[in-house]
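One protein chain omitted, others in place.
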C-alpha cells in the first residue's frame, strides 16, 4: 500500500526506468501559494551536482504539477505532481536480471510479484521514488510553516570525516553507510497519540519507507538504553514544558512536548558496488560473483537529509491537521 | 487513534487506575481454537513474579473474553478481551498531580487533553496498556502459527550482566534502560510493501507505540551505517533466497526475504524514581524536586520482551493476511 | 471490519446471546460532559415498552462506561461502553440451526464463517448490535451540539396508518417493512468531500450497516429521477446559500449546503415470522417449511428512528471533525 497519512495523505507511484514517478497529495488545505519554483531548492538538495559519491545521472527533477493548483494556489482537491524519467539506459541492467544483487530488493521483488515487477533500475523499489517524497515534503512544510527543519549527514562509514570516507570507498569500488540527523524546531505541543499513533510511530513508519534505512533513533534513545533515569529524564523548567535537556527528542509519552523533535536515521551502504559479491544465478542455480558496472552512489546517505526531512515534515503535517480537528475554540 | 492494522486490526483502550484495560481485535479469522488458558503463559512473561526491578503490584492479568469466541473457537466477529484493574491506590498519585515527573507523559498528556485526562497512574498512557498488546499478540500468533518468536533482554544499563545492574539501580533509588532483542523464525517470503508499508515501517509503527521505546534497529542496522557494502550486503546462496549472513534482519527492500526477522528495541529508563528530580510545580510555577515514593519498576525493559514479541506478531499477522489476499491460486 | 470513521471512530462488537455487546469510541474530544443518564433517553427510544409490534424481551439497556470518562468528562482516550445481555434463552433457537430463515443472515453467516459463527439469536448479525450504534450516536451528538435531529416512521407496510398496519401484520403472524425519515437541522456548510467521502457516501455507508436497511434516499432523490431540472434544482436565495426548496436534501456536490440534511431509509420486513416459509434443511438437503415461534418484532422500523438518527450523527460528527482540521484561523 503506497499511501501514508490520515488527513494529509501521500500516494506515491512510478518506476525508475518507466515513464515517470510522482505523487498524489490528498487533503492539502486550499489557499497555499505553490508553484514549480517552490519545489526546486529541496529537489536540488536531493540530487547534488558534482558531489563525489553520488551518481552523475542527470535526472530530470522538474516537477510537473498536473492537478490541484489553480492560479498559483492549492485548491483543496488532490494535488498531482509528476517527474518524467530521462537519461535511462535499461540495457545495462539486463545482465543483472538472473543474478540478484546482494543487499537489494532484486530477489524479494521478483518473489513477491511473481516475476511481473519492472526490474529495470530497481523499478518501483528504486531510490528514484524518493523524489516523490521530497515533493510531498515541500507541500507538507507549507502546511506547518512554523516548523523549521535542519538535517545533515553526521557520519559515513563510521567516520565524521564524511568526504574522505566516501572518496576512499569510491576508490575501492565499494560503498558505505551513513547517519543522518534531523531536527524540527517550533513543533507545537500535543501532536501525536498515546499508543498506535505516537509521534515516534508515525515518523518511524514513513522513515522506514525510505530505501536503505535500517534504524531510527529518537533523541538519545540508544544511549538512553544504557543510562539511568536520573541521567536521562529531562528536567522540566517551565509550566509550558521547557526542559533543561532534550534526551527524549521532543516527545514524551508519544506526544510532542514543544522541544525540538530530534532524530537519527541509520542508512546502510548501497547494494550496487563494483567489488565482486557472491550471489546465485537464478537460471542455473549456481553461485556466481556479481560486479555492478558503471557509476553508482557510493554513499546514498549523502542524498538522504532532504528525504528524511521531507518524510518528517509529511508526518508532522498530518499530525498537525489531526490536532487541529480537536482544538477547542 | 488507538487502532493498528489493515486486516487484523487491534483497538486498545483503558486506564491504569480505571475499571479495566482491554482490546477489541477485528479481522480475526474464524475457527481458531482459543481459550483463557492460551493467554496465560505470555501474560505471565509480562508480569514476572518476584523479579527484582519490577513492581510487586499484583495486577489481575486474567483475560475476560467478552465477545468473538463461541464454544472454544473464534467466530470471525470482533474479539473483545478485558482485564480488570485491581490493587490500585490512586491516592498516592495525587501529590504528583501538580508536579509532572521528568521523562513521563504527565505534562504532555495534561496539555494535549486540556486537563481532562485520567492522570491516575499514568491513565491511558500507562504501561498497564501493554497487557492489551500481549493479548493481541496471543491471537496474532495463532494467525501465523508457522512463525516462532524468541525475545530477550540483551543488556540493561549498558551491561550484559542485567540482574546485577538492576539491583544496583534499585539500591540507588534509580532506574535503568535496556535493550530487547526479538527474532521471528519461519517468516514467509514476500510480506510487506516497497514503500509506506515496508515490513520495517509496519513493525516500527507498533513498536514505537510501546511506552519507553526510543529506538528500533533492524538486523545490524546501526553497525551497517558505519560499514561498507562489501561487508554488509548478505550474499545470496540459494535460488529461494537463503543468505550466508543476515545483516539486513530478514528484510530486503521492505519485503521479508525468508531469513529470520531480527530486530532490537532500545528502551529508556523508567521516569518514576526515588531519587530527586528537578521539575516544575504547575500551580506555583516554581522549580521543585520530586521524588517518586513507593516501589516502581527499576527496569521496564525486563517486562518488555513479550510485549515486543506480541507487537511484532500483530504486525506480521496483519501483513500475512494482506499477502494471502494476493496469492495466486 | 467493524470500524467506521476517519477521526471519530466507532468500533462495535458483541453477540445477541453472548455476554454483552458494546462499542469502543476512538477520537472523542476531551472535556465532553458525559454520564450514564445521558444515554438513557435515546436507548429508551430504541426499545419502546409496550409498543405493539416490538418484542417484549427486556433487554438490559443500561450502558456501562468502562473507559474514557473521568469525573464526568470524556478524557480524549478511547471510550468503551458495554451492554450486558439478559433474558436470553438460546435453546429456542436450536431448532433453527439446520433451517436458515429466509430473509435472514442465517445461511450467509454460516457460509462466510465456515460454521464457527455464534448463531444464537443471530449472533453478531443481530439487531441487538444497534444498541452500540445508539450509544455512539449519543456521544456523536455531543460533538456536534449545534445539530438537532428529528426522525420518525413515516409509513409501514405501505400505509401511513402505521399502528393499524402493524397490528394487522401481528394478527396474521406476518411482519411488515417501513420507511424512516431523518432530518438534521443546523448542519454547517462545507462537510463532506467531492467524491469518495461525499456526505451521501459517508452517511449511506453507516446507514446500510443497520440490519434490514435496503434503500437510502437523500432529499427527494427518487422523485428527482423522474423530474426535470427546472423542477428539481433548488433556487438559491441568499449569498450564504439559503434555498427556496430543498430537493437535494441539504447536500450539493457531496458537500453540505447549510439546509437541513434530509433522508429516508427503507427497511425490509423482519425475517422471523410465525407464518410458514419455505427453506432448506441443511442437514438433510430437503425443502421444509419453517415457522418462527415466540414473539418477534413485527415491524423493526418502529425501533429504527433513533438508530438511523444515531448513525447520521456519527457520520456528521466525523465529517465535522475533519472539516475543523481545515479551518483557516
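Order as written gives the chain letters A, B and C; numbering starts at 1 within each chain.
In this text, a residue touches a chain if its C-beta (ideal position, glycine included) is under 8 Å from a C-beta of that chain, and two chains touch if they have at least 3 such contacts.
The structure presented is a predicted model; accordingly, all values stated were derived computationally and were not measured.
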*Among C:69, C:105 or C:316, choose the residue that contacts the chain missing from this document, as touch is defined above.*
C:105
*Candidate in contact with the missing chain, chosen from A:74, A:175, A:201 or A:233*: A:74
*Residues in chain A touching the chain absent from view*: 1-3, 9, 11-15, 18-22, 24, 26-27, 30-31, 66-68, 70, 73-80, 82, 112-114, 116-118, 123-124
*asked:* Even though one chain is hidden, which residues of chain B still touch it in the full complex?
replied: 6-7, 29-31, 76-77, 194, 321-322, 324-328
*List the chain C residues touching the unshown chain?*
1-4, 6, 10, 12, 100-105, 107-109, 111-112, 114, 124-125, 129, 155, 157-158, 169, 172, 174-179, 189-190, 193-198, 200-202, 204-206, 208-209, 211, 213-222, 224-230, 232-239, 241, 243-244, 247-249, 252-257, 266-271, 273, 275, 277-280, 282, 285, 287, 301, 322, 328
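One rule holds for everything that comes next: only the chains that are shown with their structure count from here on.
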*For chain B and chain C, what's the span in angstrom between their mean Cα positions?*
37
*Where the centres are mean C-alpha positions, what is the separation of chain A from chain C, in Å?*
44
*Of all residues in chain A, the ones touching two or more other chains*: 6, 194, 322, 328
